[in-house]
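Take a look at the following structure, please.
The complex is shown incomplete by one protein chain, all other protein chains being positioned as in the whole.
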Amino acid sequence: MYAPGEKLWHFHGGIRLDGQRELSTGRPLGAVPLSAEFVVPVQQHIGQAGDVLVREGQHVHRGQQLTQVREYIGAPVHAPTSGKVIAIENRPVPHPSGLEGLCVVIEADGRDDWGDARLEPLEDYRALSPGRIRRRVRKCGIVGLGGAAFPTAAKINPLHEQRIHTLVLNGAECEPYITCDDTLLRHHAAEVVEGARILMHTLGGPERCLIAVEEDMPEAYEALREVLGGTSSGSFRLVSIPSIYPTGSEKQLIQVLTGREVPADGLPADIGVVCQNVATARAVYRAVVHGEPLIERIVTVTGRGVSEPGNHLVRIGTPVHEVIAHAGGYVEPVQWLLMGGPMMGVALHDDAVPVVKATNCLLAARRGELRAAGPVLPCIRCGECVRVCPARLLPHELYRLARAAEFDRAQEYDLFDCIECGCCAYVCPSHLPLVHYYRYAKSEIRDLERERQAADRARRRHEFRLERLEREKRERAERLAKKKAAVSHKADPERKKAAVQAAVQRAQARKAARGDTAPTED
Amino acid sequence: MRFPTASSPFVHGGGAVDRVMLQVLLALVPGTLAMFWYFGWGVLYNILICTGVAVAAEAAILRLRRRPVRATLADLSVVVTAWLLGLALPPLTPWWLPAAGSLFAVVVAKHLFGGLGYNPFNPAMAGYVLLIISFPTEMTHWIAPSVLAEVRLGPLESLRHVFTGVLPEGLAWDALASATPLDTMRTQLLMNRTIEEIRTSPLWGDFGGRGWEWIGNWYLLGGLWLVWRRVADWRIPAGFLGALVAISTVFYLADPDTHPFPAFHVFSGGALLGAFFIATDPVTAASTPRGRWIYGAGIGLLTFVIRAWGGYPDGVAFAVLLMNMAAPTIDYFTRPRTYGHRSPGDLEP
Partner (left out) sequence: MIAVLAAIAALGGLALAFGALLGYASRRFKVEGNPLADQIEHLLPQTQCGQCGFAGCRPYAEAIARGEADINLCPPGGEAVIKALADLLGVEPKPLDESKAAPAEKRVAVIDENTCIGCTLCIQACPVDAILGAAKQMHTVIASECTGCELCIPPCPVECIRMVPVPRGIEDWKWPAPWGPQAPQTAAPPSRAEAA
């Protein structure tokens, strides 16, 4: 067994990219001033959206809970500032479709007043049960801030049989241009480490916590080293890993640090590992120790399409165009406005959309800044994509199968193991939009599955309906038969006499029961 | 403010098919120059005719298929096919031989299957095999390399011979002609001579035929550069040459009288050109890492088998085509294990 943090493994493939960090790390951490209007989408995470708790016209405090989620995988959202709810309606949200989502729109009152929205500070968290801490994490709406936005409370709740021996703190910011985690570590390394301690306690005390940063983040490494008092302290180990994209992807990071692979049909907890982004750890700290729900985050505003690229503290719900304006505005012509980085980011269709919990970076790429792929050519099966795929897939085969709509075979080739990192498309000499093909295939498969289930339901309903009609017909026939029998019975004089007699006897019995006080009715 | 949308990634590494093809052509230059040095102008005319006919044929069929002509020609894949075919043909063959081979390679072997990326068979090898089966005499009429030749034709004389079949005054074909080392080896062995006896002839150099082996060196140089640039996957030449050396060593050790030494196999015929430039054609080769080893090794083994016991002096072209047929199956059985899975194909839906 190797001493933790000392040995590193490799993941398959990956590519070296120019990090473009200097573009946004030159300026000190800024803060975007409060907007006049905040648009808070109710769904900013994986899982179920919540039910809206507030009404139009209601006043809310800074940090006030706006939604409530009943399902296990879900997270509430909170008001980023104090003000009045002026609308609960569909507004454009950051999503590749450009479609709208339900949002709570708040008109700021300028006071930025917490009111009673902050929860009780739990400084002595070690005395609390893990369940209590998880409830706090959930109530504060903490989700993974590395980009996936998975509800943290569910992630730090391993099953009984999953014994967690390693907590991985993911500071390996591998995508070019993004430096928000780097900035966070430079400024708040102590809070990140404290958050990690809270997570360690919640997970039942894993043997070690590995904090991973990339080789090209020396300042962040130094800041952590200073807080820890060395590269290893107690169960904490600070590890610097090679800057190969996508080493910051959870599955690949775990492989680099532990040499083990997360099972395809499972989770990191199945191999005893839980991985959290450094910003998430800090958010957990603020939630537990200070009672603050998740209402702001550091966003990298970068690209040569903005005048003053840098990192800024931004309230959730701030419209993107205001963030850009605070960074000096656009430098035209802007080709792409990306939420995220150039490899996995989402192209925003409109800068009116709000900043959400998953917004780690806003990249305004000037025309010509990001080398574009040339015209699409046929696949020449060169195998470059196979060489770089971190999931060890056969991207050219998946491409062929997706194009031929052979969705079953694409799944046999492990289509859903694709993490959509973009390495394959980056290296393809035929300039194929490979990731687009995989996304297309995946969404077609999900759609077909939905249709199949709907068709199954419809068939069951139809069969039930046929049964119901059959049953009703049968019952009607039976009733009719009974009636006929009764009528024919009635026609028989003997039975008629007996029936009359029985009726008379019943009447007399009733009379006797009543004690003969009421007059009989003949 | 509105912005365009698309799927990620939004940045590209800069690789391009035409750059890949250009690098292949560049890597062929040393070998081509060596061929020219040893065999004269016929080599260049072969390449020129092949290229000319190939480009024209591709343009014509693209127009028929209603595809963009300029853009498709610009990927340079047809030039590579033509160049390789031109190098494989005997110098000073009549012009219609490279023309026919080229036409077949481009129209039938490439475009009738769907064009670049869709052809299951290596077009250059398909053209070569068509020619060698249809015109065995012309295809085995090689000339002697310059180190051994008594006579060399100049550029205009060569041109005249290629297009009219007429040789300069007083010169007979016998004066120019010479069998290839593989051909010589084969016929001599069939005459029941031993390797020892065969090697006494001045035709032989250290590894293979005199002159011939040097061409192999220049191909090797270009090929190694191509592998270093990652244009050719190293597993294919490694498998090819490894298997060829392995099996020829086994037989050489077992019976040195009737089996030439391994280096002879490597430096003769199309082995080095095939290993680095022909077998590495990605469209027709296996595409998985393990699969490429098996594919290369298969070509090496089949080349030896055809050379030792087959009806043709060199087996590279046939070996390549046979392994082209096997490539999809090889791919199917050599799928890498996906991250997180226990074996390929587990957890099927």
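To keep things simple, chains are lettered A and B as they appear, and every chain counts its residues starting from 1.
We take it that a contact is a pair of C-beta atoms (placed from the backbone, for glycine too) under 8 Å apart; a residue touches a chain by one contact, two chains touch by 3 or more.
It should be emphasised that the depicted structure is a prediction, and the values quoted were computed from it without experimental measurement.
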Check the options A:98, A:115, A:242 or A:329 and report the residue that touches the missing chain.
A:98
Mind listing the chain A residues that contact the chain we can't see here?
43, 91-93, 95-101, 349-350, 352, 403, 405, 433, 436-437, 439-440, 442-444, 447-448, 450-451, 454-459, 461-462, 464-465, 468
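The rule we apply is simple: only the chains that are shown with their structure count from here on.
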Mind listing the chain B positions that touch chain A in their complex?
1-17, 19-20, 71, 75, 77, 114-118, 230, 233, 282-283, 285, 287-289, 292, 331, 335-341, 345, 347-349
In their shared complex, at which residues does chain A touch chain B?
11-12, 15, 96, 98, 176, 251, 255, 261-266, 321, 330, 334-338, 340, 342-351, 365, 370-375, 377-384, 386-387, 390-394, 396-397, 408, 411-414, 417, 420, 422, 425-431, 433, 435-436, 439
